[in-house]
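The other protein chains are all here in position, but one chain of the complex has been omitted.
Entry: chain A
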Amino acid sequence: MSRAAAEAQPPAVPEGEREPVLALTGVRRAYGEHVVLDGVDLEVRAHEVVALIGASGSGKSTLLRTANLLEPIDDGVIRLAGRDISDPRVDADAVRARIGAVFQHYNLFPHLSVLDNVTLASRLVHRLPKAEAERRGRELLASIGLADFAGAYPDRLSGGQQQRVAIVRAIATGPELLLLDEVTSALDPELVGEVLALVRSLADGGTTILMATHEMAFARDVADRVVFLDGGRIVEQGPSREFFAAPREERTRAFLARVLPG
């Protein structure tokens, strides 16, 4: 693909030739002796849903954090829509403003109402007028059936409701990429479904998503592509149905045998 094509901004370029939304090349991250990411190459294209799977400690979360510059890298290049964001001269705040992120433990702001949580970035970072931000925030809350909770504080909400608010908070500013870090891992089993349903509807709506997940069935059904990480390397990746139906690598098979029931 040509870099020049992506830098000439107008979206006249055909889908397939556009720069990937996110592209990691040879990304390395180590804590002292311990290598967490060992030369990762990964691309996420527009409207694609990519699922990262792998055991705890395989580097999934670290990879997501490097993508929105919450974690420094020791080598390699990260590009967002063709632009090198691993360059230290890049304004990290501006990059993060273009990427939404949702965490395992929701991390809603407990001192702000649900609506203020959702509109905070619109107002402070994107400088939307308050009325406009709140109109959009209420729309989003209505779309997840939580319009009545706009004025409530997060501790009034169930875990599933909080996580859904965290997701709409992340997409309220229309980010180019949504990072989801095991968004259902902290939830009671009966609350997982409502959160996954929301992620699925975002995926169907064309949101570009990179997600770390333990939900294999969900990865198979919703992701376009599955990436298996082990020991900080990508062992295998492929279209999700093929990936689960016929994994090629021995390590992948061993991992799937451990996590898939039956």
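Note that a residue touches a chain if its C-beta (ideal position, glycine included) is under 8 Å from a C-beta of that chain, and two chains touch if they have at least 3 such contacts; residues count from 1.
Methods note: contacts and distances are computed from a predicted model.
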Protein name as given in UniProt for the chain not displayed, "Succinate dehydrogenase cytochrome b558 subunit", "ABC transporter permease", "2-oxoacid:ferredoxin oxidoreductase subunit beta" or "Sarcosine oxidase subunit gamma": "ABC transporter permease"
Residue of A:Thr25, A:Asn107 or A:Ser185 touching the missing chain in the full complex: A:Asn107
Identified contact with the non-displayed chain, of A:Ala30, A:Ala97, A:Ala152 or A:Leu256: A:Ala97
For chain A, the residues touching the chain missing from this view: 68, 70, 93-94, 96-101, 103, 105, 107-111, 120-121, 124-126, 169-170, 173
